[in-house]
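A single protein chain has been omitted; all remaining protein chains appear in their positions.
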Amino acid sequence: MPDATILELFETPSDRPFVIEHTAEEFTSVCPITGHPDFGVVTLRYQPVAAKDGGQCIELKSLKLYYHSFRNEGSFFEAVTNTIRDDLVKAIKPEWLQIETNWKGRGGIRSVIRADHGDVPGHFLGR
Amino acid sequence: MPDATILELFETPSDRPFVIEHTAEEFTSVCPITGHPDFGVVTLRYQPVAAKDGGQCIELKSLKLYYHSFRNEGSFFEAVTNTIRDDLVKAIKPEWLQIETNWKGRGGIRSVIRADHGDVPGHFLGR
Amino acid sequence: MPDATILELFETPSDRPFVIEHTAEEFTSVCPITGHPDFGVVTLRYQPVAAKDGGQCIELKSLKLYYHSFRNEGSFFEAVTNTIRDDLVKAIKPEWLQIETNWKGRGGIRSVIRADHGDVPGHFLGR
Amino acid sequence: MPDATILELFETPSDRPFVIEHTAEEFTSVCPITGHPDFGVVTLRYQPVAAKDGGQCIELKSLKLYYHSFRNEGSFFEAVTNTIRDDLVKAIKPEWLQIETNWKGRGGIRSVIRADHGDVPGHFLGR
Amino acid sequence: MPDATILELFETPSDRPFVIEHTAEEFTSVCPITGHPDFGVVTLRYQPVAAKDGGQCIELKSLKLYYHSFRNEGSFFEAVTNTIRDDLVKAIKPEWLQIETNWKGRGGIRSVIRADHGDVPGHFLGR
Amino acid sequence: MPDATILELFETPSDRPFVIEHTAEEFTSVCPITGHPDFGVVTLRYQPVAAKDGGQCIELKSLKLYYHSFRNEGSFFEAVTNTIRDDLVKAIKPEWLQIETNWKGRGGIRSVIRADHGDVPGHFLGR
Amino acid sequence: MPDATILELFETPSDRPFVIEHTAEEFTSVCPITGHPDFGVVTLRYQPVAAKDGGQCIELKSLKLYYHSFRNEGSFFEAVTNTIRDDLVKAIKPEWLQIETNWKGRGGIRSVIRADHGDVPGHFLGR
Amino acid sequence: MPDATILELFETPSDRPFVIEHTAEEFTSVCPITGHPDFGVVTLRYQPVAAKDGGQCIELKSLKLYYHSFRNEGSFFEAVTNTIRDDLVKAIKPEWLQIETNWKGRGGIRSVIRADHGDVPGHFLGR
Amino acid sequence: MPDATILELFETPSDRPFVIEHTAEEFTSVCPITGHPDFGVVTLRYQPVAAKDGGQCIELKSLKLYYHSFRNEGSFFEAVTNTIRDDLVKAIKPEWLQIETNWKGRGGIRSVIRADHGDVPGHFLGR
Partner (left out) sequence: MPDATILELFETPSDRPFVIEHTAEEFTSVCPITGHPDFGVVTLRYQPVAAKDGGQCIELKSLKLYYHSFRNEGSFFEAVTNTIRDDLVKAIKPEWLQIETNWKGRGGIRSVIRADHGDVPGHFLGR
C-alpha cells in the first residue's frame, strides 16, 4: 500500500524561486471494482521554498519507490490523485504543488485528473 | 436512444477542489438526414462539489454505457453535444462541466462542438 | 464563382451558448496572377444566437458545396478569406464568427490568414 | 546582399482588420565567422492598415525573392532577424508586424529569434 | 568543471527589444549519487539590453563550449539549472533571462526544471 | 446483419494488371459475448481480372454501405474478417484479394487479423 | 481534360541506370457520379533509358501542368491512374514506370491505386 | 505467478488459412535482480489450424488475464518471452506462432526479444 | 561549382565488411532554368574496401565542404545526383556506393533520385 515514509528530501540549491517537474511514465495501480491493473502517467510540479527558509526538493529515487508502492493498491483514479497530492505536500512543504494523472483507456475512455495545492501559477492550469 | 438513467456515481474522495477529464475515443451516432453513421471523440471535463457538501464523481463504466446508448440515435452534432451536457449536469451536479465533441470528416469537413455549464475556468476555453 | 445562395441553415438546438468549429481540409481556388491552383484548409468557428432568439446553425453539406464554388475562382488568399467571412456572417448572423485559412506552400512559403467578426473570445485569437 | 527594393505590394481587400502569416521554410544565409551556410525558417505575421486608409499587403513572390537575396549574405542570426523586421515594416507600414526566425542546429544548438514592431497581440508573443 | 570564463559576447545589433532562444539538444552531466551520466536538453531564453545602452548577445560557439564543461561534473538537476542561470545572467546582463532543462528518464521519471531572472514575459512561463 | 447483396461493381478500365486498395477507417461491429461495440479499420486489397476477360471493380459507395451492415452484428474479430473476405471474393471474382482488419484495444489489447484469397503478392504479406 | 501534349522532356544526364520519383501532393479531379471534387497524391517512379540510347527525363513544370489538366475531369480513381500511366509511358519511353495514386477519404474510405509498366523492381511493389 | 490454465479457446471460424495478431500494450513484470517493475508491450502472432482439423483461436479476455498473472513475477526479459511462447504454443497448437516483447528503458536501454515456433513466414521476421 | 578535390579520406578501421551511411539534411543548389534555389537531403551509403586491401573512409568535414560547393551551381536534380555519385566513387573506391537525393517541393511536387554503383545490397534498393 502507498507508503509516504519512503520519501526523501535534499536541501534546495538556491534562494531564488524556480520550478521543478517530474513525470513518471509508468505508474500502475489496480481497479478497486474489477481488480484489473490500471496504467497511467503521473506528473508532479512544484516550487520549493527558498534555501534560506529551509526549502527542500524531493529526491528522485525515493519518489520512484513511493510510486511503486501503489502497484497492488486498489483505488479509483480520483482517490490516487488526491492521495499523492496530500502525501507530497506534507513531505515537501512547497510554495505550491500540482499533481496531474493521465490514465490509459479503460473501456475506450482515457482520463486525466488534476489536483492542486497553494497558489499554482495560471500557466499550469490550462491544457 | 440516449439513456441517462444508466449513469452511476460515487462519492468524491476529497473536500479540496480538483478537475476530472474523461475522453471517449470511440463515440458513434447516426446522421438524421442520410442515416449514415457518424464517428467522434467525446471529452467530458468537470469539477465535483466538495465531499463534505455531498459532491459526486461519475463512474467510468456507466459513462461508457451511456455513450453506447447513442449508437443508433439519429441526431445532429450540435444536438448530441447539448444533450450530453444537459444529461451529465443533471446527474453529477458539478461545480462546472464542459463537453467537447470532435467529429471525423463528413464530406471532407471535420467538426468540433463545445458546450459549457457553470463557471468553466478560462484555460479550458481555448483551442 | 463563389455562390453564397447555396448556404442552408437549421434551427440551433439550445438556448444556451455553445461553440461550433468546422474544418474543411480540401479547399482549392486559383491564383489570380499565374492561374495555378492553390490548396488550403478553411476553418470556420462561430457561436449561434440562442434558439429562443431565432439562432441558426449552418448545414454541413451546403457549407461543403459553398466551398466547392471557389474551385475555379481566381483570387488572392487575403480576398478569399475576407469573402468567406462576409458571406457566412450574412447567412448565419452569429454572435461571433472567425475564418482561418491555411495555404500550402507557393514558392516554399506557407500562409495563414485569419478574419474575425464580432467579439471572438480571446482564446481563439492565438496560434 | 539583402535587397528590399524587390518587395512589391497590393491593396488590402478589406476595411476590416485581419491577420496574415507567411512562413518561409527554406531560408539560408552564411555565418559571418566561419563562412558556413546557415538554414532556417522565417515567419512573418502582420495586420495591414484598413483599405480605406491605404493599407497594403506584401505580394508573395516578391517576398520570396527578397528572402533569396540573403543567400550569400554573412550575418549573425540576430542581425538577419532585425534587418528583415526593419525592411518589411518600412515596405508594408502595417498596424503591427512580427518576425520569428528558427535556425537549424549549429554545433547541436537550435536557435529562435523574435523581433516585433508595434502593438503585436499578446497571443502571438508566446511559444 | 563548469567554466563560465569561456563565454564570449558580441554587441547586440539593435536598439529595439527582441528575444533570443538557444536550445542545446545534447547536454550531459553526471549524477552526484550514482556517478551515472545524465542526458538533457537546455533551453536559454533572454532579451538583450538595447545596443545604445551597451547590450550584448552570447556567442553561440562559446555557449556550446560552456555547456561541454559540465560533461564530467557531478550535480543534481536542480543545481545544474541554477548554476547555468547564474553564470549566464552574470555574463550577458540581460533585461531578463530564463533557463529550462529537460532531463531524460532516470528510473522511468522525466524531469523539467525552470529558473528565471528578471521580468520574464508571462507567455514564457507556461508549458 | 451483413448484406452482400448491396455490393455494386463497374467494369475495370484496363486490360493491364493493376492493384486497388480501399481502407475504411470507421468500421464497427458488436462483441458477441459482452454486447459492447468494437471499432476497427478494414483494408481491402485486390487485383481485378483484365477488362477483356470481364474484370470488375467494386463501387466505393456500395462497399461503404456493405460495411455499415455489420454495425449491429455480434461477431468475433476472426469471423468478421473471414466473412468479408468470402463475400468480396464472391462479388468481385478478382485475380487475388486480401482483407486486413485492425481492431482498437479491448482490455488493452490491439488486434490485427488478415485473410487472403488467391496468389497475393509477397510484398503484401509483411507487417 | 487531360492533355498529354503538355509534357516536355530533357536528355537524361547519364549512361548509368538510376531511379527518379516525383510525388505530386495536390492532385484533384472530379467524381464522375456525384460531380464532387476528389483530392489525391500522385507518385511517379521510373528509370530512364541510358543517354547513349536516347533516354529522356520528364521536365517537372510540364508534369505539373499535365496534372493540372485533370482538374475538371470526371473520372473514377481506377481510370485516372491507368490514364496517367499510359500517357507517361508514351512520352518518356522509360525502362520501367510506376504510378501510385493515394486518394483522401470519400465516405470514410481512403484508396490507393497502383499501375505498373515494364519490369518494376520488386522493392517498389510493397506497401 | 504465470498461470497458463487461465487460457481459453474457441473454434476457428474457417478452414482457410489466416493470420491473427494481438498486441498487449500494458504488460508488467518485475526485475529479478532489483525487484523494480518492468513495463513492456507483448505481441502474439499465429495461424490457427483449419477448422476441419480442430483448429482453435485464443479468447482475448483469457489472454489478458494470463498476461496479468506475470504482474508480480520476477523474471528476466529473455525468460518471460520464452515462457509465454511455450505456454501459448501448448494451448493453441497453432500452425506457427511468434512472440515479440518490447521493453521500456532500464538504465537508458530499450530491449526487444523475439521467440518463434514452427514455420513463421519470412515477412514477420524483419524489423 | 562542385569541387571534388576537397574530399579527404582516412584508413578504414577494420578488415571486416561494414556499412556507412551519411545523411546531409541541408543541401542546396540552384535550378538551371529559373535560377531559384533548390533544397534537398543527400544520403550517401557505402561499404569501404577492407583495411588490408587499402580501403578508405570519407572524412565527414570534407564531405560537408564538398556538398557546400554545389551552393551556387545551376543543375537539374538528376544531374546533381549523378555528379555526386561519380565524384564519390572516384574518391572512395568503395565495394559499392549509393546516393539518394530527396528534394523539397518545386510547384507542389517532391522528388527522390537514386543512383547506385557496384553491387548495392538488395535491402537498400526499396522504398
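Chains: A, B, C, D, E, F, G, H and I, in written order; residue numbering restarts at 1 for each.
The rule we apply is simple: a residue touches a chain if its C-beta (ideal position, glycine included) is under 8 Å from a C-beta of that chain, and two chains touch if they have at least 3 such contacts.
Just so we're clear, the structure is a prediction, and the values are computed from it rather than from any experiment.
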Missing chain -> touching shown chains D, E, H, I
Specify the residue from the set D:Pro32, D:Gly54 or D:Gly108 that touches the hidden chain. D:Gly108
Which residues does subunit H use to touch the chain missing from this display? 33, 76-79, 81-82, 85, 105-117, 122, 125-127
Hidden partner chain, residues of subunit D it touches: 36, 39, 104-105, 107-108
Contacts of subunit I with the absent chain, listed as residue ranges: 10, 12-14, 16-26, 57, 60-61, 63-64, 121, 123-124, 126
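The rule is simple: only the chains that are shown with their structure count from here on.
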Separation of the C-alpha centres, subunit A versus subunit G, in whole Å, is 55
How many angstrom lie between the centres of subunit D and subunit G, each centre taken as the mean Cα position? 37
Counting only residues that touch at least two other chains, what does the list for subunit G look like? 25-26, 36, 39, 104-105, 107-108, 126
Chains that touch, pairwise: A-B, A-E, A-F, A-H, B-C, B-F, B-G, C-D, C-G, C-I, D-E, D-I, E-H, F-G, F-H, G-I
